[in-house]
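If you scroll down you'll find the structure; I have some questions about it.
Removed from the display is one protein chain of the complex; every other protein chain stays in position.
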Amino acid sequence: MNDLDDLYREIILDHYKNPRNQGVLEGPTVHAQEGFNPLCGDEVTIYAQVEDDVVVDIKITGQGCSISRSSASLMSQAVKGKSIDEVKATVSRFKRMIAVEESEGEPEEVDLRVIGELAALQGVVKFPVRIKCATLPWNTLMIALEDAQAR
Amino acid sequence: MNDLDDLYREIILDHYKNPRNQGVLEGPTVHAQEGFNPLCGDEVTIYAQVEDDVVVDIKITGQGCSISRSSASLMSQAVKGKSIDEVKATVSRFKRMIAVEESEGEPEEVDLRVIGELAALQGVVKFPVRIKCATLPWNTLMIALEDAQAR
Amino acid sequence: MASVEVTDQIDKLRSDFPIFADIRASRPFYYLDSAASSQHPAVVIDAMDRYYRHSHANVHRGVYGLAEEATGIYENARKHLGRFIGANDPSHEIVFTKNATEALNLVAQGLGRVLLTSESHVLLTEMEHHANLVPWMILQEQLGFTIEYLPFDAEGLLVLDDLDAMLERASILGVTLMSNVLGTLNPVAMLSERAHQHDVLVVADGAQFVPHFATDVSELGVDCLAITAHKMLAPTGIGALWARAEILDRMQPFLGGGEMISDVRLDGFTANEIPHKFEAGTPPIAEAAGWDAALGYLEKVGMATISAHDRSLTNYAMIQLQERLDDRITIFGPPDVTKRGGVISFELADVHPHDVAQVLDQHGVCVRAGHHCAKPLMRQLGVGATARASFYLYNDEQDVDALVDALLDAYRLFHD
Partner (left out) sequence: MASVEVTDQIDKLRSDFPIFADIRASRPFYYLDSAASSQHPAVVIDAMDRYYRHSHANVHRGVYGLAEEATGIYENARKHLGRFIGANDPSHEIVFTKNATEALNLVAQGLGRVLLTSESHVLLTEMEHHANLVPWMILQEQLGFTIEYLPFDAEGLLVLDDLDAMLERASILGVTLMSNVLGTLNPVAMLSERAHQHDVLVVADGAQFVPHFATDVSELGVDCLAITAHKMLAPTGIGALWARAEILDRMQPFLGGGEMISDVRLDGFTANEIPHKFEAGTPPIAEAAGWDAALGYLEKVGMATISAHDRSLTNYAMIQLQERLDDRITIFGPPDVTKRGGVISFELADVHPHDVAQVLDQHGVCVRAGHHCAKPLMRQLGVGATARASFYLYNDEQDVDALVDALLDAYRLFHD
């Protein structure tokens, strides 16, 4: 049951049980976006407050499994206070780590110091079905930010 | 090639090459009906002139294989001058002979004297696909006669 | 005791299914996901094999012997399926489709376009599978009628208080014979009778029911029935719609192409006779051969035996789950096992179903986790997803025991 331990690391379970940045944001600079995982019914809503191209605040509501919820929670910590460009770089680093383009090759070696706590999600690589759980909040955030930039 | 000889009896080939009652009928007592075999493209049009519940004349146009055309030709001889009730009895005798309800059992023994030249079509029983060729003109005639009776 | 005999028989049956021997040789394997798709006895796999090795040709169009043989195989499967569900006219009342979903789309478009206007009402239930919801929603976008829903109660049973008023407004009632989430067996014979009093046609979703219970369309009184092969020991790639001949006659063609026409001109076409009118293009021929074999296998075992086995296993599972997991488990659907089929959806405390299924997999226990293509039902239950174990003739009490053991482990993992 080694792989399973790798998937459910302590940090994951912690973020699952005590998710950070839960709640709702309102206001003219808030961009809210819903996301669904059509396979399992996971739902997430991301509220990103963007001012001067900086994600000054982020909140999350929804329901989902340990992977999608902890991923959302870890994400909220990793992006809060960052500029949109920095966020985009983080998203892309994260996606390379969990090899979203699974079929196209091996997951890339990503500098774990840069990625910080997010590294805890690396275990998901061995469970292709769960990768969608991990990426759901990230993809949803990206749509919210595109929306922010478009306005 | 015994079965094949049975299918292509001389009388069949004769009626195929020299079909009887070819042509078109017109007039207020004529009931025209088109029939298609969707499997092979055979087409037939039956013109039945019905007066006082008697098929006083019948003509046939169309294109088709030796079986469908000879069947139409033999049919035209068998029904011309007969009352609609007699025609229906002939149709039903013919259908029993070639076992249209193939799956439901063996073809019935039909008194060949009653059925006359039509007996030549009996060989078709061994070629289920061709049964539809043989029955096309008969089914088409039945629709024309129903139409005649409905008016 | 009948159930002991049944269990004895079942023990022997499992060896008919190659997948159990093959996978179990290398790892534990407890397959509890037959409601999603069932496994295949060797006779079914062999029937398809034999078809491809000896008899393959396209059907309906060939004069030569091989094409005639293939056509016979295909048409015999049609008749067999018709008899299996008690159709009056087996060779004309079965339309082969690719799955139950296509069958329901065919009814929606074929019958719906004939019957419905923007003023009409279609009555569905809140426990329908997406397959009996979305086709009506797509048609609704095109024609603009109203959809109403029969609700269900806390036990997962349909609430019929407003039935007559709803039927009075409706033209079509769409209802599943058995819920794929709650297991609920709906009282469809009674619903059909009431519906017909209001001139409402009944479209039944038999995807879950037909594989597990002896089915007789006249007893059920329904007008249309959707079936899928892969949940009844048969191949993927084939399903069917049964409807009374006069209903099929009224229905418009849906998919256009070869086979379904009697004539095509540059300015239009004339549809073929039923059932061919609804079968456009080359049909699933090998799949029909496999389904035919599966029907034979099910008949040999006996549908009554299968229902009895399902029920006794469901009963055993409900008791074990409740005794060993106690208040850590919530089971959805009717508590009374006589009101449900062999499907158990549950929640394990606060462990997300996805995580439950993941841990169970490590024990070789295969259960489904998710919305089970019934999102409105999920919302009604107030959950995003459930885990679901489902039984079929090859399951036994060992499978249930493995399930409960694994659930205990999953609980521990998330509560230490």
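In order of appearance the chains are A, B and C, and numbering begins at 1 in each one.
Criterion: a contact is a pair of C-beta atoms (placed from the backbone, for glycine too) under 8 Å apart; a residue touches a chain by one contact, two chains touch by 3 or more.
Here the structure is a predicted model, which means the values were calculated and not measured.
Trainee: Among the chains present, which touch the one that was left out?
Mentor: Within the full complex, the chain not displayed touches A, B, C.
Trainee: Quick one: say which of C:G144, C:G256 or C:P335 touches the chain that got left out.
Mentor: Counting the whole complex, the residue in contact with the absent chain is C:G256.
Trainee: Touching the left-out chain: which of C:V134, C:A214 or C:M303?
Mentor: C:V134
Trainee: Touching the left-out chain: which of A:G23, A:G81 or A:P128?
Mentor: A:P128
Trainee: What does the interface between chain C and the hidden chain look like in terms of residue numbers?
Mentor: Considering the whole complex, chain C reaches the absent chain at 18-19, 22-23, 31, 33, 36-37, 39-40, 44-45, 48-49, 52-54, 56-58, 61-67, 97-102, 104-105, 108, 126, 129-131, 133-138, 147, 149, 228, 230, 235-239, 253, 255-261, 263-266, 268-269, 280-287, 354, 357-358, 360-361, 365-370, 372-373, 375-376, 379.
Trainee: Suppose we count only contacts with the excluded chain; which residues of chain A make the list?
Mentor: Contact residues on chain A toward the absent chain are 36, 38-40, 103, 128-130.
Trainee: Residue by residue, what part of chain B touches the chain that was omitted?
Mentor: The list for chain B reads 1, 3-4, 7-8, 13, 39-43, 63-67, 69, 127, 130, 133.
Definition applied: only the chains that are shown with their structure count from here on.
Trainee: Approximately how many whole Å separate the CA-defined centres of chain B and chain C?
Mentor: Comparing mean C-alpha positions, chain C is 44 Å from chain B.
Trainee: Counting in whole Å, what is the centre-to-centre distance of chain A and chain B, each centre being its mean C-alpha position?
Mentor: The mean C-alpha positions of chain A and chain B differ by 74 Å.
Trainee: As a quick test, compute the distance in whole Å between the mean CA positions of chain A and chain C.
Mentor: 37
Trainee: On chain B, where are the residues touching two or more other chains?
Mentor: In chain B, nothing touches at least two other chains.
Trainee: Please list all residues of chain C that touch 2 or more other chains.
Mentor: Expected reply: no residues.
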